[in-house]
Structures are given as C-alpha cells and as structure tokens.
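The complex is shown incomplete by one protein chain, all other protein chains being positioned as in the whole.
So that you can tell them apart, the chains are marked A and B in the order they are listed, and the count of residues begins at 1 in each.
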Amino acid sequence: METTLKTSKKRTGPVLFSNYQQADGIKKAIELGRENILLELKNSGLKGRGGAGFSTATKWMLSAAANAEKKFIVCNADEGEPGTFKDRVLLLEYPELVFDGMVIAGFTIGAKKGIVYLRGEYEYMLPSLEGFLNKMKEENLLGKNILEKEGFDFDINIRLGSGAYVCGEETALIESLEGYRGEPRNRPPFPVNTGYLGYPTVVNNVETLASIPHIIYKGGEWFKKNGTDKSKGSKLFSVSGDCGKPGVYELQWGTKISELLEIVEAKNCKAVQVGGASGVCLPKSQFNRSLAYEDAATGGSIIIFDESRNMLKILKNFMEFFVEESCGQCTPCRVGNTKLLEGVDNIGKGEYTFSYINNLKELGKTMQAASKCGLGQSSPNSFISILDNFKEEIFYSNRKGIKNVKE
Amino acid sequence: MSKSENIRIPVSQQALIVEKPIDITAIGGTVTIQINEKKVSVPFGTTILDACKENQIHIPTLCHHPDLCIAGVCRICVVEVEGLRTLQTSCSFPVTSPIKIHTSTEKVRKARRHIIDLLLSEHYGECYSCFRNENCELQSLAKEYGVDGYSFGHILEPKYKVDKSSAAVIRDMNKCILCKRCVRTCIDLQEVGVLEAIKRGHDTHVGTFLDKPLADVICINCGQCINRCPTAALRANDPSDEIWNAIDDPKKHVVIQTAPSPRAAIGEEFGIEPGHSFTGELNTALRRIGFDKVFDTNFTADLTIMEEGTELIRRLKKVVVEKDSSVKLPQFTSCSPGWIKFIEHFYPEYLDYLSSAKSPQQMFGAVIKTFYAKESKIDPADIITVALMPCAAKKFECNRPEMNASGFKDVDYGLTTREMAKMIREAGIHLPEMPKSNFDEPFGNASGAGLIFGATGGVMEAALRTVYELVTGREVPFENLRIEPCRGFEGIKQAYIKLDNCVESYNFLEGVELKFIVAHGTANAKKVMEMLQRGELRDVHFVEIMACPGGCLGGGGQPIPTSEEIRRKRAQAIYEEEEGLPVRKSHENVHIKYIYENFLTDGPCGELSHKLLHTHYTKRGKYIS
Partner (left out) sequence: MLVVEKNNLSYEIERMVKEYGSDRQSLLQILQAIQKKYKHISDFAQQEIARLMNIHPVEVYSVISFYSFLSTEPKGRNIVRLCKTIACDMAGKDAVETAVKRELGISFGETTNDQRISLEYTNCLGMCDEGPAMLINEKVYTHLDPEMAVNILNEIK
C-alpha cells in the first residue's frame, strides 16, 4: 500500500519523543546568546548521530570560530544505511525539531543559509516539508530578523539527492550539492573550514539536529541525565528483520542488545547486525553488550536475524551493496569490495583455502585503514565479523535446516 | 607552467586551503615534525610527501603527478600519522602541526602491497607484450614490493574494447588503474574536457562523452594524457611497423625529417639525463636503420617563418595602410596541430585569425614530394615521408584530407620520439654511442631560428628576428639574438618591440609597436581566446600558441615521464644547441634563398607557396551527434 504520512500515532521517549513546542528552542537560544548555547551544548555531551560520533559542540565551535563571509548549515537527510529509517520518522513526524535545530545552529555559528540534503528516495516528503517551511516563514521562524531579533536571518532550502548512498558521507554530500559526482574529498581540510563552495559548513545528521532544541530549551544537564558516561542522551533505533515489532524506538544509550530484542519481540534470534551494512554482526554470545559509542556503536540500524537465516547469503547481500554503492575513486574500496564479494561467492561454492580467507580478512583490515572515506573504511566490518562470528555455520556445518534467504 | 595560477581546479581537487596560525612568525612559518626517527623542519602546509622527498625518504605514488592537482585516490602513498586511526595519504596531507610520521611500518607496507595486489588483479595485460615494459609505474611498484603472484586472482578476459579510432591516441582501459591523471590533464591542465570518470563503484571507468570512440569526440590529439598515464592504458597510434615495411621495400625511397624537440629528448629513452641533444648521433642511427635521407625539419621551420612573417607583414599593411577591416589581427600561429584542432572545435568563428601557413612538418612533406622529387629525379609515388615529431597530434595532422598538395599524401607517417627510440633499439643501436653526422642535402643546415621552435616562444622569437630585420634592416636589439621576453615557462607572455627607422619599402610600419603574445598549453590558449572575445587584443599583432605545456618539447610524443623540471632541461638543451649554430636567422638560410630562387619563384606567399605551403581550416564546433 502507498505509505501514509502518518502523524496520528503519538510516540513517547525520554528525549526526542518528549514534549516540545515549536520555536521554544529558538526563543531560548536568542535569550542565551551564542556563547551560552555552545556551553550548554558542550555540557550536554551530544555526539553526532550520523555514525561517526563526533562531538557536536566541537564541530560548531570550530565553524563558529572560522572567519568567513558566508557559512552554511547542512542537514544530512541522506539516510541510506541499510536498515536505517529513523530520520524518515523525524522528518515526517517531528519536522519542527529538525528545522528548529537548524535555525539554532545557524544562529550559533553565524550562518544565514541552511540546506537539507534529502535523499532522492524521500522525494515524497517534499511537499509536506516545504509546506512546513512556508509555515515557519509565515511565523517569522525563518527569513529576516527571526523573532524580531535584529540581524538574525536564516533560510532553509531542500535539495534532493539522486540515488547514491555515498552522498551521505559529508564531503561527498557537499560535492553533490556543488553539482559534482558524489566523491568524498581529501581530509584535511574539513568541512568546518572548507565546506560547501569553500565556506565553513556544519554537516549534521537529522537526529543530531533534532536533539538541539530539546537541549537548548531543557538544558544540557537534563539531556545528560540520560545515557551512559560516555554516551549521553538517548538514541533512536531503527529495528528491522526478524522480530514481532519492527520500527523506530527511542531508547537510552547503554541499552543491552538483549533488552532491545525483548522490547521488539524478537524470537529465536541468532544474530544482530548493529550499525547497518557498515556495522558489525554480533552472535548470541555478545547480546549482553550495550548499545553505546564505547561498546556496540551504531547510527541506529539494528537488523535482526533468526535461526533460519543463512549468514553467508546475508553477507553476500551486504557486499553487493558496497560494490554498487562505492563511489569508485579509491583503490582499496573500489577493487577491495569486489574481492570480498568474490570471496563470499567462492566460499559459497566451497572453493577456498583458509589462507585465502585469511588473506581476504587482512585485505579487509587494509581497507579499513587505507580507504579514503568511511564507506571503504567500514565496508569490511560485516565481512570480518560474520566470518569470525559465524565460522561454525559458514565453514563447518552441513547447512542442514538453514533456510536460504534467496531460494 | 606554474600550476597554481593556470589551472582551473574542481573544488574537489583544489589544493588544500590551510588556515595559517595567527602568529606565523612565532614559529618561523615552519613546523618541526618527526619522520620515522628523524626530526625535521618543514614550511607550514607542506605535504607529507614533499617533506619526505626533501629528506630523502622515498614514498611510492601513482595518482600524484607534479603537473596536476592532488587526487588522493590510489592510496599507495599512505603513511602512519601518530594519533590518527586510519592511514593518511602523504600526497594530500598538509603538515600544520608537529606530527609524528612513520613511513614504513608493517601496516603501511601491508596496505601498499594490498593496493598493488588489487590493481594487478584487475589489470589485463602482459608486461612482455606492452609498450610500457620497463617504463611503467605499476610494474616498478610491483617489483619494488616483490609481488610474485596474484593474491586475489587475476582477470582473465579483457573488460573493455580497445579504442583505436583515433589517429593519435589509443585507449586500452583494460590497463587503466583509475588514477585519473588523464582526466586531470585533459580537464584541468589542457581544458579540453574529453575524459572523465564514468559510472561508479566497480563499474567506474575513464570514458568520453557517452563513451563514444575518441575520434568522435572533441579530442585535440595533444597526447598530454599519454605522457601522464602511469601505465600503458594510453598510448600513441604507432606506425612503426608500416615504416619498417617501407624501409624493407627496395622500391621505396624513405625519407625522414626530424624535429628539434625529439632530438633534445630522445636521450632520455636511452637512460641519459634530460637536457642533452643527440642530433648528430640520431642522424647516424637513422641512416643505419635504413632511412634513405635524413632531413632537418628546421629547414621548413625557416620556410614557415618566411611565409608566416610575410603573411603578418601583409596583414599589417592591409590594416595600417589600406584600413581593410576584413583582415584579422592578431595573426595566430598555426604550427601546432593540437592548437588547430582546439580552435576548430572551440572557437570556429575565429579561424580567420589563424595564419594560413602549414606547419613545418606538412611543408616539408609537400616540398619533398615536389621540389625534392624533381631535383633528385625520383617518382614522388615512390617516396615515403616520415616525420619524427614530439607530438601525437601530428599523426592526425598528416592524415587530414586537405594535406595532399603534392598530389600525394604529403607526410605519410608521423612518428613520435618514443616510437623512434623503440625502432632504434629494435635495430640494435644504442643511440648515445653513435658517431655524429650531418643532415642530408639539399636541405642541409638550417638556421637556429628553426631549432628554437621546440620551446614555447620559439616561433615568436624566430619570426621577430626575421620580421624586425626585414622591416628595419637591423638585427633585433637583443644581446646575442636572445629575445628574452619570448623565453621561459610563464603561461602567457606579453611584450612588444618597436619598429623604427624602417627601410623604405616598410616605412608604413614606422613607429609601430609590434605587440605579441606567447601562450602554451590549451588552457592558456583558452584564456587568450577569451581575451580576444572580450576585445582585449585589439592592439596585439601576433600570437604564438602551442597546444602542449612548454611547447613542442613537452609534446605528447615525448619520453615519459614529464615534469616542469624535465621540460626546462629540454629547453635549455635546445637554446644551448642553437647558440652554437653559424646561422641563426631564417632569412639567412642559404637553402631557403635557393628554394625561393629556383622553385617557389613567385616568393613567400606567392601562388605556388599558396598551393603547397598554405592550408585552410575546418569549422568543427563542439556539438557531438
């Protein structure tokens, strides 16, 4: 059925899904002033929710300190990691959080322009999002002298992607915005200094931005009460795969995998993929690990596999994804992923030696170390973790009773 | 050509913009870093690669090229920087803080080895049947890292069809390692824009517009991409087998003309440092190979000066005296076939500005198959003319349908320096050991003016020496005839020379400041054309343009590798050779006088000249159907 843009279901959660009245954050931000916003943010300990987990306060401070005639705020809504859909929920149901977050970001670093890079697959959201932005303009939450604050100008544009996962990588995203192929840039320099059109640019994930109004309005202290020592706040988890209740959940950082499995009613669970195709695949023995930056880190994707799944087929699906979605500019990733996929095929055919498998794993480590961007640096994660954690099944079992994913 | 100012760089590849710390004097503008165990001081913002090079630490590179902007895609140059989780590419990493670098840890060596393994696994080609054998960056790396097998398999079938459509450049993407040096050459350095990366992921390849054959797109055949390709994925269209056949055929009279630039560079193919000319040795070698006559292209370079100089004076006269507004000034030189194709594609409405004089190569072909054939009583049908050129575009030029003024194909084959070196080696000759010998008559010794055609500014310098003297009756007022404003590798040079005390027949030029521009590389040509479009060249009279960076000595057929340093040395070799020559002005070349007295009797730009030595151009435009 065609998906309805549902707003009816009221979600609840400790931070993001807690109560928020549009514009409250912006008003508070004006009251606080730039320095105090940055302090509040620093105190909250917020880290990026897009995967890399970089401190948001630091990112903002660096670009606030940069001296330039223009600056940009970019909302990374390219959500393409397999198994991730929390940004979809935020954009459809909580646009006020995301956009207020952008306005506050603009105010803080001195940017007058915000751009939402919306993945092409989400084009169906465009009318509602644009409608929402227009409403904000009418209410003077966007435009010139926002909320009567002299010189506080900020506008938001939405730009569409065109079907390329790698454009979620922040520098590839900027290239794409500039009209080029989505090929990640060399770093340094970093976008906070040299970003969109060469100007200082803050790229933040949708969820990161959506946390901002809460933090500003309710305080860093309040935010910090949630989560663990090193992972403050809560996290949205996109849960899919073999479970009774797939969907988006807001949980405390530090939640154990086993607890999450219970919440989503997963039965006969054999493996959990944490962090999407670029993440790692954990076996039962590690279900007591907690979801947090310091332990099982994730941008929010949780895919659950029950006992009937064939891990090798799953791995093949992941590797095919990377072979297609690599931007193809750097050697380790362009050729490396092909070699890993070939390896998976060879294992499937039984044509392998263990020294070959070890070679491939070593290659994986090189890819993690020497690839140009996060895609190639993380694509071997599934390969290595699945082959390590599911050795028995892949190399030793006679595969009886294992249902293939593809017939 | 200095890269910083002259190259249009896509933001993705722009040189790193590094913010200097506020008080740079506090640290003297330098940073002290540690490379392996050694502490060294380097200027702020230096790349790790350069810092290592300065300190004699070798780091392998593939996608890096001194003429081009940074790409950071091959990843072979990775090093470990303490405190950073991943390896860093030294070619792209600017030193801005006191970092500690390790260039040869286990992790680094393993990564490099893996990268080579990966490239080889996809590389369809066999070194022993490859023209880059022993001069291939991929091959040397494989050797350096002791590769003795394929760890990750090896491609068994070619993935791409070899594109042999172009008269000049052959593309075999099965040997491509996707370093994108050709892309950066074509788009940034030359601003022609033929090649780009197409598709993504594992399907990525370097291709043309709609993946059309090279002959069907706007390639100007400059061959600069070949010179910067680390492998044999790009090579010139080599006619040497056909030339061997002609040499072996007793009925054929095979004549070769050699241009100055190959002579100044061919030594590099035999392991000699750049910067030495082998003109005399080459003459001997060519005779031993079996060429019947060895001529000097400089002869027709002198002829070009006479024709082009006369044309310029005529244009000046029409403009200054007759106020004829249909005559176009400035006059643009026409001896670089890459430039000709560039203007035909990109500025077809400006073809009238081009001198109608053919290039020296083509003039020679026409002269050989007419004048020489007559003088030496050989049927032109039996003459095969070969041109040893630094240039890939010459291959296209000699195949232009209009280039048959003699009634035959004026020049049968354009041969590059690299291909010539191969033929010499094939004949079992080690060039540097050859005794010296002279060129053959009747075109024997040419003037030095023709010789300096090889360097950017050379045509202008040669033309000025003749035009100035013709008009004023005096030598150009420069010490030892060195017209310095024409020399050097600046992208666009601009100067003037005042014509005063003119001889009587030229007194209509009295007091005229002859303004000229010299540009090399088509990126600079584009800038000059844009100036012309904006009307900024109204008071300029003469423009020399060479399609290749550095002029012919940096041509697409020259020995690989190339860099500004190498090009400078070649230029130096040419200028040194020319100072030693007895005759250094085209109009003083006795053979030139002879040909005008006995063959082209109606003089420069006369009727016969027009038929044999001048040509017309084609409006090609950019549209590709």
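In the analysis below, a contact is a pair of C-beta atoms (placed from the backbone, for glycine too) under 8 Å apart; a residue touches a chain by one contact, two chains touch by 3 or more.
All of these numbers come straight from a predicted model, not from anything done at the bench.
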| item | value |
| --- | --- |
| Partner chains on view for the chain not depicted | A, B |
| Full-complex contact with the absent chain, from A:Glu31, A:Glu123 or A:Glu294 | A:Glu123 |
| Residue of B:Leu195, B:Ala301, B:Ala357 or B:Ile492 touching the missing chain in the full complex | B:Leu195 |
| Identified contact with the non-displayed chain, of A:Ser18, A:Thr58, A:Asn140 or A:Ser240 | A:Ser240 |
| Contacting the left-out chain in the complete assembly, out of A:Trp60, A:Phe85 or A:Phe383 | A:Phe85 |
| Contact set of chain B toward the excluded chain (per top definition) | 187, 192-200, 207-210, 217, 622-625 |
| Where the unshown chain meets chain A, residue by residue | 1-3, 79-85, 87-88, 119-124, 126, 159-165, 176-182, 197, 238-242, 246-248, 273, 277, 303, 305, 309, 314, 317-318, 321, 324-325, 327, 405-407 |
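By definition in this document, only the chains that are shown with their structure count from here on.
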| item | value |
| --- | --- |
| Partner chain B, residues of chain A touching it in the complex | 66, 164, 166, 175, 178, 180-181, 183, 185-186, 188-189, 193-194, 197-198, 323-332, 334-339, 342, 359-360, 362-363, 365-366, 368-372, 377 |
| Chain B to chain A touching residues, read off their complex | 10-12, 14, 16-19, 70-76, 78, 86-87, 89, 92-94, 96, 107, 110-111, 114-115, 117-119, 121-122, 151-153, 177-178, 180, 197, 199-204 |
